[in-house]
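All protein chains of the complex are present and in place, except for one that has been dropped.
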Amino acid sequence: MKQSYIKNFEEWEEGFRFSARMRVRFSETDMFGHLNNTVTFAYFEQARIDYLKSLGLMNDWLDPKGERIPVVADLQCDYMKQVFFDESIDVYVKADSIGNSSVDIHYMAKNAEGDVVFTGRGAMVQISKKTGSGVAWTEEEKDLFYERTRN
Amino acid sequence: MKQSYIKNFEEWEEGFRFSARMRVRFSETDMFGHLNNTVTFAYFEQARIDYLKSLGLMNDWLDPKGERIPVVADLQCDYMKQVFFDESIDVYVKADSIGNSSVDIHYMAKNAEGDVVFTGRGAMVQISKKTGSGVAWTEEEKDLFYERTRN
Amino acid sequence: MKQSYIKNFEEWEEGFRFSARMRVRFSETDMFGHLNNTVTFAYFEQARIDYLKSLGLMNDWLDPKGERIPVVADLQCDYMKQVFFDESIDVYVKADSIGNSSVDIHYMAKNAEGDVVFTGRGAMVQISKKTGSGVAWTEEEKDLFYERTRN
Partner (left out) sequence: MKQSYIKNFEEWEEGFRFSARMRVRFSETDMFGHLNNTVTFAYFEQARIDYLKSLGLMNDWLDPKGERIPVVADLQCDYMKQVFFDESIDVYVKADSIGNSSVDIHYMAKNAEGDVVFTGRGAMVQISKKTGSGVAWTEEEKDLFYERTRN
C-alpha cells in the first residue's frame, strides 16, 4: 500500500470494529460505468455518522439548540479497485488518533469478495457554534472513542 | 406535445422571459452515458432560485431570522431528448399562474441547437416557519410575478 | 389527495406489493434542514430498479451487449410531509398500467410512523439501442408485471 496513513496494513485493518453497508445507486455511476469518485466521500460521511451515533456522540451535534458542531478539516480517498452499479460495499470506520478537540478518522471499503476497493482518512474538529474555536472532548467522550479503538 | 400543462406550445414558449445556463458535469452523467434523470430537478431548483432572485423575492426566505419559507409542493419533468456530458443547457423559467400563497412555476430546457430537451412544472407554496400554513403573497409580490409573466 | 394519478387512495395503496428502504443521508439534506426535493427522484430510481430486478427484468438492460435499454419518459413527485436527516423511508413501487413498450410506475413513500411523506409516478419506455424506437414487451414480460400488480 502506498497510502502514507497506513504503516502496516494488517495492523491497520485489525483496528476496525464498525462498518456500515452502502449499495451503489444507479445515479451514483458515471458515463465510465463506475461509481463516480466523488461519491466515496458521501459514503465516508454516512459511515462516519453511523459510527459516531454508535458511540453515542451525535446527539447534541444535530440538536439545533446544541452549542457544538463537528467540522470536517480534511478528507482523502485512495481508489484501489473500480466499483460498479449495485455492488454492496462495507465501509469500515475507526478513530485512528484522538486530539484535544479533534479526531482522525480512518476508512476502509471492501466489496462482497472482500477486496479493499478504497481507503481514506480525514480529521474532524468539534467547534463552538458561537466562537468557531475548538471545544475539547470531555474525558467521557475520549473514552467512548478509545473503547471502540483499543478493545 | 403530450404534457398536460402545455396547451399550445408556441404560446407557452413565448411566455418565458428568464433563463439560466447549466453545464452538464461529469458526475451528473450515469452509466448509460446520459445526464441522469434525477439531475434535471437540481437544474430546475437552481433556475427557479435564480428567477426568484431576479424578481427580488429570495431575500428574506434565506434569512435565518425570516418568518417565511418557500416549500415545493410538487415537481414534474418530461424528458424529450437525451442530454450528454458537457452540454450547455438553458433552463427557462416562468410563473405560469399565481395563487393566494402559491405559484405554479414552469420550465423549458433547450440545448445549444435550440432543441427542447426537457420541460417541467411544479407548485411552490410560501409558508410560515412557525405555523406551517400558507402566507399570502403581498400585492407587491404578485406584481413582481405578473410583470415578468405578462409583459 | 389532490394527485391526479390517485383516484381512490385506499385502492391505490392496496396495489403495492414491493418496497425498498432508503435512509436519509446527511449529504441529502439542504440548508432548510429537510431532505432536498431533488433526492426523492434518486429514491424513486433506486426503488424502481430494485422492483424491476425483483421481477427479473433488469438483466439484459444493464448488459453492455444488450440491445434494449429502459428510458424514463417523465417523472413527478408530490411532497406531503417534510423528511429529515436519518429517517428511514419505505418507497413502495408498482406497475400501474402497462402499454405496448411502456409501463407507468407509481411510487408511495412512508416514514417510520406510517405517514405518506411523498408519492409519485413516471412512465418508462423500453427502446432499442440502435433505432431508438420502442421495443414491445414480450407476453412473458407483461405477465411478470401483471403477477405482481394484480395478485
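Brief remarks on what is shown
The first chain written gets the first letter, and so on, giving A, B and C; residue counts start at 1 in each chain.
One rule holds for everything that comes next: a contact is a pair of C-beta atoms (placed from the backbone, for glycine too) under 8 Å apart; a residue touches a chain by one contact, two chains touch by 3 or more.
Not measured: the values here are computed from a predicted model.
Counted over the whole complex, the shown chains touched by the missing one are A, B, C.
Among A:T38, A:S88 or A:S128, the one in contact with the hidden chain is A:T38. Residues of chain A that touch the chain left out of the display are 3, 31-32, 36-39, 41-42, 45, 62, 69, 71-79.
Touching the omitted chain from chain C are residues 26-27, 29-31, 33, 36, 38, 85. Interface residues of chain B with the unshown chain, by the touch rule above, are 25-27, 33, 42, 45-46, 49, 62, 64, 85-86.
Everything that follows uses one rule, which is that only the chains that are shown with their structure count from here on.
Residue numbering shows that chain B and chain C use the same positions for more than half of their mutual interface. If each chain is reduced to the average of its C-alpha atoms, the one that sits nearest the average of all protein C-alpha atoms is C.
Centre-to-centre separation of chain A and chain B, using mean CA positions: 36 Å.
Inter-chain centre distance (chain A to chain C, centres taken as mean C-alpha positions): 31 Å.
Centre-to-centre spacing of chain B and chain C amounts to 23 Å, using the average Cα coordinate of each chain. Looking at chain A, residues 26-27, 33, 85 sit in touch with two or more other chains.
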